[in-house]
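The complex appears here without one of its protein chains, the remainder shown in place.
By letter and in written order, the chains are A, B and C; residue numbering begins at 1 in each of them.
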Amino acid sequence: MDFAKSDIQAMLLDSAERLLSENADVEYWRHQRSSALGFDEARWAQFAELGWLALPVPEAAGGLDGTIEDIALLNIALGKALATEPYVSTVVLADHVLKQAVDEARALELLGEIAGGTLRIALAHQENGAHPLDVEAAATLARPSAGGYLLSGSKIMALDAPSAGRLIVSARIEGEEGIGLFLIPADAPGLSAESYPLIDGTRASDIVFADVTLPADALLVGGNRGAAVLREAVDRASIALMAQAVGAMEAANKVCGAYVQERKQFGTAIGSFQAIQHIMADNFVAAHQARSMLYHALANADADEATRSAALSAARLVIGEAGQTVSRNGIQVHGGYGLTDEYAIGHYFRRLMCIEKQYGDLIQHGERFGDSIFG
Amino acid sequence: MDFAKSDIQAMLLDSAERLLSENADVEYWRHQRSSALGFDEARWAQFAELGWLALPVPEAAGGLDGTIEDIALLNIALGKALATEPYVSTVVLADHVLKQAVDEARALELLGEIAGGTLRIALAHQENGAHPLDVEAAATLARPSAGGYLLSGSKIMALDAPSAGRLIVSARIEGEEGIGLFLIPADAPGLSAESYPLIDGTRASDIVFADVTLPADALLVGGNRGAAVLREAVDRASIALMAQAVGAMEAANKVCGAYVQERKQFGTAIGSFQAIQHIMADNFVAAHQARSMLYHALANADADEATRSAALSAARLVIGEAGQTVSRNGIQVHGGYGLTDEYAIGHYFRRLMCIEKQYGDLIQHGERFGDSIFG
Amino acid sequence: MELRLDPDLETFRKEVRAFIDRVLPADMKERQLRKVANNAAVPDLLEWMRILNAHGRSVPHWPEEHGGCGWTPMQLFIFNEELYKADAPEFDWGGTHMLGPVLYTYGSDYLKDKFLPMIREGVTMWAQGFSEPGSGSDLASLRTSAELVGDKYVVNGQKIWTSGAAHADWGFFLVRTDKNVKPQRGISFLIIKMDTPGITVRQIPQINGEAHLCEVFLDNVEVPADQLIGEPGMGWTYAKFLLEHERTTSSFIYWSKRELARAKDIALGESVGGRRVADDPAFRARFAKVEADLLALEWSVLRVLAHEEFDAPEAAAASVLKIRGSELQQEITMLQVDAMGAKSLRFFDVAPVPPPAPTDAWPDYAPGRTTVALINRAATIYGGSKQIQKNILAKLAFGL
Partner (left out) sequence: MELRLDPDLETFRKEVRAFIDRVLPADMKERQLRKVANNAAVPDLLEWMRILNAHGRSVPHWPEEHGGCGWTPMQLFIFNEELYKADAPEFDWGGTHMLGPVLYTYGSDYLKDKFLPMIREGVTMWAQGFSEPGSGSDLASLRTSAELVGDKYVVNGQKIWTSGAAHADWGFFLVRTDKNVKPQRGISFLIIKMDTPGITVRQIPQINGEAHLCEVFLDNVEVPADQLIGEPGMGWTYAKFLLEHERTTSSFIYWSKRELARAKDIALGESVGGRRVADDPAFRARFAKVEADLLALEWSVLRVLAHEEFDAPEAAAASVLKIRGSELQQEITMLQVDAMGAKSLRFFDVAPVPPPAPTDAWPDYAPGRTTVALINRAATIYGGSKQIQKNILAKLAFGL
């Protein structure tokens, strides 16, 4: 166990500081939100140049073979800056699935494209009404057909899909157990998507597959391993998101700490009122515990599935609630200004709310962790 | 709907003020706790003289035929004074069962004895592991035998049993549906009791019936009506206890309000600190909502069972949690002194904790109310 | 004390329900039900006032001489409750509940004759200009000045958080007419037409996509002096009267009851892994506590309406209603949001009316829940923040 940053981690954080800090402000966020994809493709190219998109990619594909801690530290920085780039979808989720793909050579090629910034991949696995933590519960069906598959079904709220060139789609395979993971071009004939923004400015799509024809090699991971691989990938995405939440909370606390020293009421800075001081103390405690719990999730990220998922869900509970505390209190100390789109705190608030509910919400993670305790 | 006190209510409160206020202090409470029964029998006699023991008794038995509102108002006063007398057991619970008894004449006689202060009755219905709100779940069994019954089984934590001359015991009757309610002398042969204090200084008993012989007329209410009558009686007890909780909270708030003005730290009364002010404000809100919710329970006390029990459980939720808020915060503002037996707040704390858990705790009432909402 | 509901009131409730059912147009009800933001239906609001007015019920709480219904507080409670239950449009609270009572209590005959009918008949939308950038919780420090020049006040300054100022015809403002006395003493209550030269309104973009709250800039705005209500320097008193007159309004009890019912519908409509959200025990337990707390709030409102005597000044009860009312608004809207899980994260634009047509995945309740929940964080801020209310309570109830 070592809390100190390694050289590569220090470099990552240093480059993150340089690239992100200049654009971590309301003006930038509002501008991105109103842009076509919700983020700046030029900055995505810079992510590639800095090696961020190669972070978890194996050296064999020209990557950095980074650890989950490396990913977490970079995502803390992304969270601080409220970056809306589809980093988690492409670099954490898709990378992890590709690394488990049957056709290793092709996967390495795709990973290389990701690392180079020329390919973005989004995961489309959630179906309306399905339990987010039960990734096997897919009604989408792939029927073997003419040396390939015909895919039909629908997915909801595929995060970052509008900016992705390809999708990883989970589906039952007719005649097989489990679920398979398919790689599909986002513009495949028969695929239709309705895209929309989320409240944090990121984008998602509802996708319908109407007998989409897939070649045999579209199947990345077969039904025997699909669910396990997907659970792993989603858990890693959860960790990256939690890291972003920790970054967002710490940044929000900074913003609030400065605000309560500036803002005057009754002739004095509101930070001189004990009630405000105690709210800020609560926020500090919450963010501090959130970071501790991120560490707990990281320490168990590569443990057996039961241990990993219990640790992850426990972390989601603490971090999710901490996010509520920090952002709601943050708005409260800002008064009316906190409700405007023109102050940073409202942006942190919306981002933290999104993270809290993606890949399982507090109810679902609470239930899973409770079950892990009592069996 | 009328919030103003009626004449009889004003009289009751006036007499309560006179009798109870002089002995609503730590010295009195500590003395009573160390006494044989946990309360002062001389004061019980005064309760009788003031007509309090006749309050819900029908006029036919020399009673005052008081309403549930009358009972609640008196119990608010009892709660303020942390009276440990078995008022709820005898005058609320037992009276209600007796009023439904098959043998009306005998019941009136017993009610008269209660009103006169010569008879106290406790309810023994709870069994270990049984759901407190499922009064039908009794394993105690009455077997018909020689014109009467043989009773066997065991009860746990029969409140106020140690000072009661008779017990009302719930039991299945062999060969019948439902449960019967039996009146049994506390010293019946074959009955053994282990008595102990509760943390608030009141007393309870675990009772074992080893083939206790009962005459036929021991059966107050038969199996066809026993459970319904018992549910009604227990709900009325709940209301009286909630009224005591409201009284205790309001008194505790007074005590704390005075304390934070007296106690000095850092050269000033701690009540001048905004953190303390806000704690006191929280306590005021909690007690205020508790009283409102008592009113809700009262307004529905005579409604159909589904409405009544839903309202009652909702009230228990609010009042139970308010009791926690008021008493825990109350101790916090007292600092170390709050943990001693020598300050009033610790006594309110223990009483409120007891009320919260008697006749169903927060989990059980929460579940019942939730079920009433969603079916 | 006798707490059962008077049976006559049940009769009254039935009559009210039938009345609303008869006069509320179906398309208006539908728009109200499906609106994305709380304040998205201005034309309906005035139209609804006109409908109510046609039946003499647009300002039932006013004195009968000004068009009120002469109802008891309990009858008014039931009327309001039923309006919300039926998804009728909101009142224009600024006119009907804030300005109106100040006007008919303190206004000159000229002002009463001119404005009370406009409010009552649903002719005008009203903006409230109290807060300023530098004076949020510390309202008395407001600096917008009104100088008497001849028979006009010349107003200069800036207001903020003026709801709906962009669509309001008229506004009522707190302005400083005297800088040389104690802050509270120098404030006056002034009616200003919103299209007066010198007024600029900026809509503030909100975190939920609305721009309902506004900044109002007043630059040498000339206002006829007879639009000052009552006496100069008494504005603070009138503003306090207004708040005390509407003690139970801040409880949002009618709104919260309606929204809790909607939360229930959502919990029954949404499923996760084949289980209704309503059947999730943790969700159900949380829902039960909120519903119980809302019942407590409702009875607290009834106690205030009945002027029940209790162990503290009546104003303490008002702060209790504000604190619990605002907290419960937030809890109820978050129940709605949480019942929808990740689906609550979808952003729905407030501009297009109506919102997208319902689908299986996005039922009619989906658009708007998060829009409202986000802006609802304001509930514990405006009208005296939760922290201010607790200061007040500590003082009133305990003398701290």
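Couple of notes before you dig in:
The rule is short, and it goes like this: a residue touches a chain if its C-beta (ideal position, glycine included) is under 8 Å from a C-beta of that chain, and two chains touch if they have at least 3 such contacts.
In this text the structure is predicted, and so the values were computed from the model without any measurement.
Looking at the complex as a whole, the chain kept out of the display touches A, B, C. Annotation: of B:11, B:24, B:48 or B:137, B:137 touches the absent chain (contact as defined above). Of the options A:201, A:223, A:323 or A:366, the residue whose C-beta touches the omitted chain is A:366.
For the chain missing from the display, the contacting residue among B:149, B:284 or B:349 is B:349, taking the whole complex into account.
The residue touching the chain not shown here, chosen from A:6, A:118 or A:145, is A:6.
Interface residues of chain A with the unshown chain, by the touch rule above, are 1-6, 9, 67, 69, 73, 250, 253, 257, 260-261, 271-272, 274, 276-278, 280-282, 284-285, 288-293, 295-296, 298-299, 302, 311, 314-315, 317-318, 321, 366-367, 369-371, 373-374.
Hidden from this view is one chain, which touches chain B at 126, 128-132, 134, 137, 156-157, 196-200, 204, 206, 264-267, 273, 275-276, 328, 331-332, 335-336, 338-342, 346-347, 349-350, 353-354, 357-358, 361-364, 366-367.
Annotation for chain C: contacts to the undisplayed chain at residues 281-282, 285.
Operating definition for what follows: only the chains that are shown with their structure count from here on.
Set side by side, A-C and B-C show the greater C-beta contact count at B-C.
Centroid distances from chain C, each centroid being the mean of CA atoms, peak for B.
Of all the chains shown, the one with its CA centroid nearest the global CA centroid is C. Centroids of chain A and chain B (each the mean of its C-alpha atoms) stand 53 Å apart.
Centroid to centroid, with C-alpha atoms defining each point, chain B and chain C lie 42 Å apart. Within chain A, residues 273, 275 each touch two or more of the remaining chains. Within chain C, contacts with two or more other chains are made by residues 387, 390.
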